[in-house]
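Here is the structure we will look at.
All protein chains but one are shown at their positions in the complex.
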Amino acid sequence: METRAVELLRRLVSIPSLSGREQEASRFLAEWLERQGARAFVDEAGSAVGQFGSGPREILLLGHIDTFPGHIPVRIEGNILHGRGSVDAKGPLCAFAAAAGEVEIPDRWKITVVGAVEEECATSKGARHIVAQRKKAGATPFCCLIGEPSHWDRLTLGYKGRLLAEINLCAPLAHSGGPEMLPAEKGVELWRLISDGCRARNEQNGASSPFECLSPSLRSIRSRDDDCYGHVTLSLGFRLPAWESPEELRSDLADWLRDWKPVFPADRMEAESRTEGSPEPKLEIFLSGDEVCWKGNKSNPLVQSFLAAIRQSGGQPRFVLKTGTSDLNVLGPAFPQMPIAAYGPGDSSLDHTPDECLDLSEYQRSIEILKEVLKKLMLSSAV
Amino acid sequence: MSPGEQNPAVERKKVSILGGSGYVGGEVLRLLLFHPRVEVAQVTSASQVGHYVHASHPNLRSITSLQYCHPAELNPCDILFLCQSHGEAAKKIGEYADKAGSIIDCSADFRLRRPEEYRTWYEWDHPSPSWLDRFVYGLPERHRAELRQSRYASGVGCNATATLLAIAPLADAGLLERVVADVKAGSSEAGARPTEGSHHPERSHCVRSFMPTGHRHQAEVIQELGGGFDLSFSVTSVELVRGVLATAHCFLKEPIAERDLWKLYRQAYGQEPFVRLVKQKTGIFRYPEPKLLAGSNFCDIGFEVDPQSKRVVALAAIDNLMKGAAGSAVQCMNVMNGWDEKDGLTFPGLHPI
Partner (left out) sequence: MAMDPECPECAAAVPLSPETLVGEIVTCPDCGMELEVTQVNPAVLQAAPEEEEDWGE
């Protein structure tokens, strides 16, 4: 017989919820949370919110309800649930909801479960709205857990930062037999300058592991010609370590490409309003998606509760640092003193793949761990 | 005015310094001027009579208005520090002993126990061999009990001090078969008198192997730790003014686990006020670092086990003018007078530096 928690997961995974189109899923989750006894609603950003208890100390459990695109038929085979979002991140989100609904909440505490919108499309609209509300009320949560897959016996302490770059190069065409670089070749040269620049910064900073490196990736490169000009567009993503903030990378890009005289439009409208038609190559770099690298510390009741709960359950707890970016990068810097980590059942290497699926016994196990963690936290005497 | 001059009501012992114009003399003076139990009476220098002491030791400007007097004008005092060049103290020790309740010598003249050792290592016939066994080797970490009973303490070699403190726990436990020690030393070891080699353009940025074999400090290490192992000892000058780092490759009779090494060193030094064990898993300064000790009396000791062999690398860092000379001398004075061993020696070093 299907447990309540598995039913929640199966039904939520069955509701498509691409970034920006999460309404149905948020409504469903809010109604489910209400039936478990929470004060539940869909907030102004569109996120599902359920509050258990009404004390001043808040445990914030924030998962994301939107998913990466791609349909996978939802089904349970053996003990495995298949479906887009089963791991990233409805599994973790449902584990939060199920656990919060099953623990007794002492007077001083409340547990807020959030199914946040737009994490996958990099605006993190849901998480930012949650932050803004708390800042306005002057209320810092006691601790925050982000719903992302870590495996039931691991706790994610940190995520790298991010910067996205769209580079538009417009250069006069040249004869392919002549000495002048063709526009497409210039595009490749730009990428080389940028990746060399990142490599040099890594050496300067003694970066020795993926989490410590400034890592550029070339997501796409497209070119087209009109009568006289070649237009090349490079789409880049940067994963940022703790020593390089988005501002510092912006400054580095300006430095590495200074001979090309780049222009950094503030937004797309400004970029599109520029006129074409000059013989000089024009380089525009449009930057977005700024997130700083964030790593939570280990000396706090949240980490302590997890280590104790995992060991109590017969596991060997482990810590992990992820090279991706998540809503932890929004909540962490917003409340720097607040204990924060990410947790959830599932293997994150399945994120965004056609094989995304979640082992339901791992899902159940993570719910038990979460319940134990919540109980320990609410017994905490820390101020 | 120094604190000593400011508080005449507190009962303070009278202390004088013979040979106050050199580096060690200046360092002893700096420490004594801020020592709660003593008052500096006289500082002598045959070459600087009448000059203010702060002319040779500019860090003491406005701290003291003492002027040098001639050694012949030395008056009786409670405690006398001998900070002259090697050979001077030995010549006149009888005369000095008549003038002082207790003597702390900072030279090499009374470090070794037997005159034969001086012939071998210093190529020198000791003029007062009968005094040799009246002096206790001036390292409280090794001779605290004897110092308490003694009126006379010898100097210590700075390179010897770092080396022997690094390896003593292993030597005392009978674990050593052979030790190869290289000591990196700063330029102030050579003293205040300039030489051709110490001329800045010649000395600057050197990594000079200036004594690959036959360094005299080896004699003290062997004397203090017994001859149960082979000792090979070299000194290399590096770009430092103050500071000594001893790196001793210790080849053991049997392998030892890191936990047991910790236990050994902790047992040997856990209660020592001026020895710290430095072997950290993280951070910038994971092992002993001389530059952090400039002006402080600490000896920092670290170690590392080579898991592939029976080798332990033992490390020790000191300020050659402090733990390697003046600091140990003042520490001896504290022990000999039954005072708190840390009196006047509390400066912790600087960071950054």
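When the chains are written out, they are named A and B in that same order, and each has its own residue count from 1.
Keep in mind that, in the parts below, a residue touches a chain if its C-beta (ideal position, glycine included) is under 8 Å from a C-beta of that chain, and two chains touch if they have at least 3 such contacts.
Model, not experiment: these values are computed from the prediction.
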item: Contact residue for the chain not shown (choose from B:P201, B:G283, B:P307 or B:P352); value: B:G283
item: Contact footprint on chain A, counting only the chain that is left out; value: 88-89, 148-149, 154, 156-157, 159, 209-211, 298-299, 303-309, 311, 316-326, 348-349, 351, 376, 381
item: Sites on chain B contacted by the missing partner chain, in the whole complex; value: 258-259, 262-263, 266, 277, 279-283, 286
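Assume only the chains that are shown with their structure count from here on.
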item: Centre distance in Å when chain A and chain B are each reduced to the mean of their C-alpha atoms; value: 59
